[in-house]
Each structure stands twice: as C-alpha cells, then as structure tokens.
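The complex appears here without one of its protein chains, the remainder shown in place.
The block that comes next holds chain A.
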Amino acid sequence: MKNLDLDILRKKLDDRLTSTEEEKINLWLESSADNREYFKRMKSYHEKPLEDLSLESVPNTTDLFMKRLNRKSRISIYHKVLQYAAVIVLPLMIGAGLWWYTNAQMEQQLAEQTRIIEQEENNSTVLITSTGKTYELESGIEQAVVEDEGVKIRKYLRAGLKYEKPEVKNQKIAYNTLRTSNRNDYQVELSDGTVVYLNCNSELRYPISFGEGDRRVELRGEAFFDVTKTGKRFTVEVNDMEVEVLGTRFNVMAYDDENSIQTTLVSGKVKVAVNENGIRKSLTLKPGDQASWCHENGTLESKIVNTDLYTSWIDGYFRFENQRLEDVMRNIARWYDVRVFYQNPELKDKRLTGKLHKVDDFKVISSMIEKISGIEIDKNKKAVVISMRK
C-alpha cells in the first residue's frame, strides 16, 4: 500500500472529501490499528484550541531529562568514578588463617560450573502477553508495541512500557508478564498509573487493566513500586508473602538466592502478610521500616533502615553499608550474570561500605572492589574467583 497524503486526513476532518479520497481513507483506516489510532489522535489534536498549544504551556521536563541522561551516560562517568573512589570507605580487616584449595580442584570445579552457565545465555527484557506472544524490548524509537485485549501498550524510549487505561472496561482480566535478564532493569507504568521499576533477573505478572476489585500483581526477584492512590487496595504477591497497600512507595526484594524477603517502605503505609502453615501473620510498616520474612525459620521481623541503601538501584547504583562481601557480591553477580567462588570462606565475611555505578564493564566494578577491600578478583568467562591479595 502506498503512503497516504496526510492532507487528505485533514480534508476528512474538515469534511471536504471527494469520493475517491473517501475510498482511499477507508482503505488506509482498515489496513491497521495503528493507522486508526493515529487518525484518532490527529482528530483530537485538530480540535485543540490554539491557546492550548502555546510554548509557555509546555511542561518543563529538564530535570527529568537530565536525570535520564545521567543514568544513560554512566559508562562515560566511569573516569569520574575513579576520581571519587577515595570516598569509598575502607572495610574491616579479617583475621589470618587461610587455607587454599588445590588449584587443580578449583579449576575442575570452575570448568564444570561455567559450562552449565554458558548454556543459559539470554540478554534481553521480554514482555509476554496474555496470548502467550513474546516481545523483546530493546531500545530505540518505537510506539504502540502491542495491543492486548483492547488495551494499548506503548513502549517509551527511556520510560519503558506504559499501559493505557482502556475506554471500555473489560470483563475478562488478561495478564502480561515482564521479565528482565541480567544487566537489565526496566520500568513499567500500569494502567492505574502505578510505576514499577523491575530490577535485573526479575519477573512481574500484572493485569493489563485493573478490574473493579483489588489490584493484584505477582513478583519474582526485586522491584520498586510507586503505587497510585485510587482507593482500591494494591497487593503484591511474592512467594508465600503478600504486601498490601493503598498508595505508597516501597521496594520488595525476593530473589531466590536470598534467604529472606525484604520489604522496604519509603513513604506511605504497607501491610506485610505471610501465611505459615495456615497461620496468618502480619506486620504494618512505617516509612523507613524494613520487614524481613524468612520462610525457613518462620520469622517475620521489622527494623529501621536507611531506605536509600535499598532503593538506589533504580538510579543505577549498587550501594552497601557495612555489608558482608558475600551479600554485596550476590547482588553484583546477579547484575553481571556471573558466579562467585571464594578461595577462602572467611573472605565472605569481610565488611564493605560504598556506592558504585552499575557500569557496563564488570572489570571496572571489580577493580573498585579490589581497591577498597584488599582482595583479588579474577574473572574467567562467567566464573569469578575471589582470593586474598598476595
């Protein structure tokens, strides 16, 4: 089909079409939903009074844009990061008493592990729609990726995905799943305006438009929620735990390799509820509280934390404060999709404090950690070996 002259659409809006033009337009409208959508937008734009199109009324997005730019260019910031490396506080020392694996043993173990890991190479964020279709979400200018059950899903360049509120309420609730892999985080705005930042190697399942009842989503991995107040309850299901809110900002971290699920509340109010062998336990959090649910021990506790430490990942940082090396590395390993091996188990208990940019190159991060910790990090394909500096 040949491209249609835009001017014909304008004539249609002015109701001055000839019959051959009418035919052309109908053909164009029938040929795709995107075309119809464009015509609808053009119509409402055309009806806008000129006063609404003044330059003064354009929203100022400078701050937002600069924030995105900073995130985007964190690789180029790398040199600056090195200058600031001195800011990173020195860790505690560890005692002596090392023992070594024999090199042969170690290498064999690594070879086996890396072979397994290399098989699962998958490097992109995918969206799985209610019909089971899978879309890869790479960057680039694109819009209106998919239309699922009458709900428009749009992909915004920097903002991620956005679900538009449907004009007609759907009877059926259809679900989409967003899945990130390593080195990828992604942002999605749900149909009620709630924004979810999904960290790497995580999965979020959500209705493409919320029905009349409560709002419910399912999470695996880690996500930060900025929930829009609508008067309806918003519930995040994570394994055997639920977080209930009305409108608030909080982070849920529930990676499989962590032994507890951590819910960190930034603002508002949330209720964390667990179901342990039929007995329901719950905790209500205040801003600054963090709840930990350890399924193994059956403990649900809360403590006051510095929430920045647990939410800085959405701004592109790894942050840690007096944390064990093993915990820090687990976080980093997820992002870079590597496996970490310790030559000496005592190394795992070294304490680190610092703030690192999630630069694309693992080498950069590892050299920073080497600098502050007195350890040596060697990477061979996807295996990372941590040893005492010689």
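Following the convention adopted for this analysis, contacts are C-beta pairs under 8 Å (C-beta built on N, C-alpha and C of every residue); 3 or more make two chains touch, one makes a residue touch a chain; residues count from 1.
Criterion: contacts and distances are computed from a predicted model.
Hidden from the displayed complex is a chain whose UniProt protein name, among "histidine kinase", "Substrate import-associated zinc metallohydrolase lipoprotein", "Branched-chain amino acid ABC transporter permease" or "RNA polymerase sigma-70 factor", is "RNA polymerase sigma-70 factor". Taking the complete complex into account, A:D7 is the one of A:D7, A:E136 or A:E296 that touches the chain left out. Considering the complete assembly, chain A touches the hidden chain via residues 1-7, 9-10, 28, 31-32, 34-35, 37-38, 41-42, 44-45, 50-51, 53-56, 58, 60-62, 65-66, 68-69, 72-73, 76, 141, 143, 154, 156-159, 162.
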